[in-house]
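A selection of the complex's chains, in situ.
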């Protein structure tokens, strides 16, 4: 994995054969001290694990892809986990095997095939993720926004989330 | 729907369960007085309507998706409708149900599942859309570009579009 600053918080990242996408993005986010970032990319995978989030159970239904795939698109965000301050990487992908019919989903793991070319736009300002009861996915909190069920700065419960309080 | 400025015309938007994508983007575009913008995003939908534009008839062939889907990618533009000055939102998406085989198309409506995380890059400079005969989709006009069939500033018909005059 190599990355290069392009100015104004933007970076070009190249992943080489075998490099794992999510781990590489976490290393980058730590090293570059990313408060918030978003990514877009393309390339190919040697293997990948993607999932669909079951809204009934709140569980990820995973599917492993062991064949080489084109990566038509990577889209994701980098935030900061509120509990431990570590980077939180959220990436979705569109992949295609030889016949080109596309698969898409939430990426748990993706090993680079020939290459991945990734563009990162980063900000020092921190956007945090919080684990929240009743939310199946860690919640991306806007700056100064109260957590669900938390009192707002003026002492009133946040109206739309009062049932979680 | 919540959005937060990231500086230099860029915004992070979060859609919450049930929030409708296209309506939310229109509200944002009005509030932030967007002259031109482009979006990229990911997340999940509870339901969606997408279409393919039939070039023969100029009609959208719609398909409704009532099951929960991952949103692998949202790509779109925000322009200004020339006739009424209102925001014009053009979004395409890649969605995947549980088995992860992807669907893609032009988005007419998308209700948020767990979340949508959207990045917006906006400009004050206005890019306008015009309804034009012979065009099945409102036409995105570059600044100072004559409309199809319209005289150019020096009085000559625009060469490539002379047949529409």
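Worth a mention:
Note that the chains take the letters A and B in the order they are written out, and that residue 1 is the start of every chain.
Here, a contact is a pair of C-beta atoms (placed from the backbone, for glycine too) under 8 Å apart; a residue touches a chain by one contact, two chains touch by 3 or more.
Treat the numbers as computed from the prediction; the structure is a model and nothing was measured.
The full homomeric assembly consists of 3 copies of the same chain, 2 of which are present in the displayed coordinates.
Assume only the chains that are shown with their structure count from here on.
Taking each chain's centre as the average of its CA atoms, chain A and chain B sit 24 Å apart. Chain contact summary for the complex, chain B toward chain A: residues 2-4, 6-8, 10, 12, 14, 40-42, 44, 46, 68-74, 94-102, 104, 113-115, 117, 119.
Residues 8, 36, 38, 40, 50-55, 61, 63, 73, 75-77, 90-94, 101-106, 121, 123, 125, 127, 135-137, 139-140, 142-143, 145 of chain A touch chain B in their complex.
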